[in-house]
Structures are given as structure tokens and as C-alpha cells.
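In this view, the complex is presented without one of its protein chains, the others remaining in place.
As written, the chain order gives the labels A and B, with residue 1 at the start of each chain.
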Amino acid sequence: MARVTLRGIEKRFGDTVVLQGVDIDVPDGGFAVLVGPSGCGKSTLLRVIAGLERCDSGALRFGDRDVTDLEPRDRDIAMVFQSYALYPHLTVRKNLAFGLELKKTPRSEIDSRIAEVSLMLGLEPLLDRLPRQLSGGQRQRVAMGRAIARRPALFLFDEPLSNLDAALRAQVRVDIRKLHDRLAATSIYVTHDQVEAMTLADVLFVLNRGRVEQAGPPLEVFARPRTRFVAAFLGSPAMNFLPARLERAERGARVVRDGLALDVAPTNVDDGTGGEVVVGIRPHDVVPAESGGIAARIEVLEALGTESFAHARVGAEPFVARLDGQLRPAAGDVLRLDVAPEHVHVFDVATGRALWAGE
Amino acid sequence: MTRRGRPSDTLEAVLVHACIILAVCFSLYPVLWVLSTAFSAGTAPERSILPLPSTPTTAHLVEVVGAPSFWRQALNSVSVALATALVGIAIALPTAYALSRFSFVGRQAGVRVLLATQMFPMVASAVPLYIVLETLNLLDTRTGLVVCYATTSVPFAIFQLRGAFDTIPKDLEEAAMVDGATRLQAFVRVVLPAARPAIAVTALFAFMSAYNEFILAATILGKEEALTLPVVLQRFVGEHDAAWGKFAAGSIVVSLPVMALFYVAQRHLVSGLTAGGVKG
Partner (left out) sequence: MIPRFAASLTVLALALFASWAQAEPIFVWHAYRGDEKRALDEVLARFARERGIPVEALQVPHDAYASKLTAAAPRGHGPHVFIDSHERLGDLAQRGVVAPLDPGPRAAEFPVRALQALTAGDQLLGLPLSLKCLALYVNVELAPEPPSRWEDYAALRRRLPSNVYPLAYEAQNFYFHAALLHATGGRQLSREGKLGFTGPEAVRSIELVRTAVAERWIPEEASGALVSELFRAGRAATVVSGPWFASDLGASVRFRVTRLPSVGGEAMRPYLTVEAAALTPRGRDSKSARELLAYLAGAESAEIRARVGRQVVARSSLPPSAEADPFLSAFAAQAVDAEVMPSSPLMRSTWEPAERALKKALGGSVSPDAALAEATRRFDDVVRPAPPRASPTPALLLLGALCLLGAFSLFRRRDELVPALRGSLPAYRWVAHAVLAVGVLVILPIVVGAGASLFAGRFGEMHYVGFANFWAILTARGGPLLTSGSFYLVLLVTLLWTVANVALHVGIGLGLGLLLSRPKLRLKPLYRVLLIVPWAVPSYVTALAWRGMFSRQFGAVSALLEALGVEPFSWWARFSTAFTANLATNVWLGFPFMMVVTLGALTAVPREVLEAAEVDGATRWQRLWRVTLPMVLPAMLPAVLLGAIWTFNMFNVVFLVSGGEPDGTTDILVSEAYRWAFTRQAQYGYAAAYSVLIFLLLALGSRLMARAATREAT
């Protein structure tokens, strides 16, 4: 098992810069998720870690080994591909055995590993089938099994669930986490799905335009997004962003705009002079209150039963609020909402960075 | 798309079959004439529509097959063609793979040159080729013939195989490389098996072109036991007259292995060609 350390990884394809100075640390046995929109460089980064692409500069270390210039086969890794990449001419059993045979593992050892893995993933009835005779979910499990059978120091997952239907995806997501807990192998997982990112990760890396925007435990990243991009990317429905003015008061700061006046927790703002900012408020962080600092005029109410989403306007800006299922405001009503000061996020208009104290 | 039992459907099916059967007649008719000539003691000096042998006889066939060196020469033909297919494919495979997977200086130019080799008529390049073979000491040998056939089959084979490799997902060999394979191992153990139909069809083409060639073979080979069947066939056509019956009988014997190969390969023919020639 190994700790993974990436320092200053850069990668260009021709004139396009895909990765610019990526630093990543994954603790031994940790489950890291690289998340970001398509084109953010997360897959390329994974391929660099796998050794399928060479980085133009930077260094990779697995534990104490410098693997920057090693071939994939020498890195002691296993990878689950989005397409599963099962060898079409080999049976499931041979697929599982492929890597072990290349390493000249003794036959008995191979057999026992296959037995172990197929028991773990329920592959026994499939062992003598060819990949084309399997369903999507079965193929996914075989791909996982192929990785597990090798007992690598590091597991890499490249969007392994994106070809499954929603129900199966939810189940396999849980299975993967369980497997990880059981194997305790270092894993790096690439996805664009924030639910996968949130549920699977020990440590989350949000990538944007070839950089790590923010890294940390998922809940922490969720609670304190460092940039407007991270804030917008995580959470569903997405965070509301409203242009506002930051005003300094003696006991703290306030954000003010047409239809909005809220206190901001001191941890969420720096000690600058204030001015034009963007305020971010998650739909789930608002509570109806007579004296609430937000005045939202309801346009449409989506009632889902246990909860409702109110699509409203604050001044001229669109605003989504999550309400309890019992609350039934009608279109046109003006709803007063309040937000705890620590849930009021404040971002710089130009850079999009959170105005955290000390930043 | 499925509607059952309408009379217009039956009519349509009949029409479709009629069209295809017409085409089948077109494709078989000349071959049947070759057959008829092979089994006729003489062609009838009457016009006839049906290719029926006049005075049926197996004399031609017996004479052709019974010639002292015939089986030896048939073996030559088959072994030369097999060797051509093997060598040609072996040369073409890594190149086609590199063209499909790597980007390198000269790649585009190389593809253009390969296409260009298909455009230059043999008329002008045959004599220089002979001189090259002489320099390499490959004249008068079946090896020389195989070397020639194989290299001339390489450009087309590269096109075919590159197309086939393009359709094989990169993921496969990457998975193999992550699983501990070298690039070469991944190519041999994963990519090649996945490209099997295309390789089979390309090999069939190389086999066929070598198997049917006679100009080069007649020029290069200098010993009776070394000759290939098309050269033997060609000898039935003389300066003033030709033994058409024997020529036809010989043609049929020569065609049989290729027909058999086609029959075996026809299932793969479509998929193999699709992966290759169709997809540029």
C-alpha cells in the first residue's frame, strides 16, 4: 500500500495546456476522488498517474518510489476503465488472470485469487463467459475484479459507473466503498458526478481548467468552498449567487442588495474594506423567518413531498430555496428567508475566490 | 418494421429473390462455361446458351492432375501463397499499428507514399525489381518470389489493418499495460486477437494475389519442381494454339483452394473488410 504524492504536474497537448502545476497528496489507504466538469483535466491526470501519459514536468511518488519515469506495468497499479476494457477474446476467468499471468504468478496462486475475487463480486457463474455475453453491470464487476485480483498498491478508477443505469449506479457506488473499506488500498477515482464524489471520497480534489481548485474531506469542501467554481459545482440544486455589496460594521460584516441584507460570519470574510462581492447561498441553507434578511418573490413551486423547491427572485436575480414539504407558498407570494451567518459565502467578483480571513 | 402477412410483402420477397437470383446467374455463368470447357472433349461448333459440356470427358482433368510434377507444383503454389500471407502480414502489422496509434514525424508522408505505390504501373517497375532481386541473390528461388509478393502486398495490408486497429479501443491495450504488459505484449496478446477478422481477411487477400500471380513467377522461377500452378496453367497457351480444355481443367483445380478459403472466410469477410478497407 502506498501514499501518492504528485508535485507540480504539467501536461500539454500541442499548444493546449491540460494540467498546470497539479499537487496532490493521497494518504496510504485513502480514497481520493478527482472531480470536475468535462475537460477539466481529471482524466488526463489519472492517465498521468497510471503512466499512460507522460507529464511534461513535475514528479510522481508512490510511497517512497519515484515513479515519474516508470512504465505503467512497473508502477504496481490497477485501473478500471470507463469502457471496462475487458479483453473481448478472453473469458472472464482469463480476463481476471491476465495480469497475474504476465507477472508469472504460479497457477495455484492465480486460481485462488480468482476464486477469492469471484466470491467477493459474485462472478462465479460468469467465469467461462466471454465479455460480449455479459450485461453492463456484470462487465463492470469483472473490470473491478480484474483490478482487485492483481492486489495492486494503487487502484485507479476512470468514471467506472458512467455506463450504468441510475439504480445500478447507486448500488455499485456503495459496493465500491465497501470494497475499499475491506481492501484498504489507496484508490484514486475520477468522476464528474458530485454524488459519487461526495459519497466515496476520503479526500476530494475539485479540478478546474487543469488546476486543483480545492482539496480536502468532501464535507469540508462542501461546507467551505474556496472558490465560486467549487461552490457552484458541489450541491444540488446549485448554490445561488447574487451580486451584492459587502459592508463593514463594528461587530462584523453584512452583505446587502436589493431584497437581501444578511450578516456574514467573520470566518467567511477577510478584514478588507468591502465593496462589490458575490454572495453565495445554498438552497438548503435558508429557513423561512418573519425577520429573515432575504425577500424572495415566488415564481414556481416544485413540491416533491418531503421538501419543495421554490424558484423565486430576489430583486431581479433568480433564487432557489429549499422549503419543508408542508410549506405551500403560492406564486407571487413574497417569502422572508433567513440564513445562518456561517452559511453566507462571499466571493470576490473578479477572481471568484472566497473572501476568507487570512487569504 | 415488421408487418406480417400482407400480400405486397410476399410480392416484394419474390422480387428481391428474383433480383438476387439474376445476379447469381450473372456471377456463375462464366464460371460454368469454364467448367463446361474443362469437361468437354471439344467445344461444340454451335452457339449454345447453356454451358453444358459437349461429349463429357474427364480426360483433361486426369491429364492435368496426373502430370508428374503437378502435386509438387500445387504444394509450391500453396506454400508460396501461405508464406506470402504470413510474411506480408507480419511486416504490415506493426506498421499499421504504429500508424493507428502513434503520431510521429513522417507519418502522413508515409501514408501518402503507400497510396502512391498503388498507382504506379508494374510495367515500368518490373525490370528494376528484377535487378534488385538479382542483387539480393533471390532469383530462381521461391524465397525471392515470396519476398516480392509479400512486399507488394504490404501497402494494401497496411491500409486494411490500420483501419481495423482504428476501430479497436485504445483502452484495451492501456488496460493490458496497466495490468503489467509491455507495449509489445499488449499488442500481441490483446490488440491482435481483437483484430482477428481483419487480419484473416487481409491475409486472404495476400494469399489470393500471390496464389494467382504468374508473370513474376514465370520470370523468376527457373526449375520445373519450383514452378507454381498459374505458370503451369499458362503453359497450355502456346504461340499458335492453346489447349483450352486442359487450361480450363487446370483453372478449376487451381481455383478450388481459394474457393474453399472464401467459403470458410466469408462470415468474416464483411466484418474484416468493414474494419479495414471501408474505414479509411
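A few points about this structure:
The rule is short, and it goes like this: a contact is a pair of C-beta atoms (placed from the backbone, for glycine too) under 8 Å apart; a residue touches a chain by one contact, two chains touch by 3 or more.
Everything numeric in this text was worked out from a predicted model, so none of it was measured.
In the full assembly, the chain not pictured is in contact with B, by the touch criterion defined above. Against the chain not shown here, chain B presents residues 1, 16-17, 19-20, 23-24, 26-31, 33-34, 37, 42-49, 51, 91-92, 94-95, 97-99, 102-107, 110, 113-132, 134, 136, 139-140, 147-148, 150-152, 154-156, 158-159, 163, 208, 212, 214-215, 218-219, 222-224, 230-231, 233-244, 247-248, 251, 254-255, 258-259, 261-263, 266, 269-271, 273-275, 277-280.
By definition in this document, only the chains that are shown with their structure count from here on.
Between the Cα centres of chain A and chain B there is a gap of 55 Å.
Of all residues in chain B, those touching chain A in their complex are 169, 171-172, 174-182, 185, 189-190, 193-194, 196.
For chain A in complex with chain B, the residues that touch the partner chain are 50-52, 71-73, 77-79, 81-83, 85, 87-90, 98-99, 102-103, 146, 150, 156.
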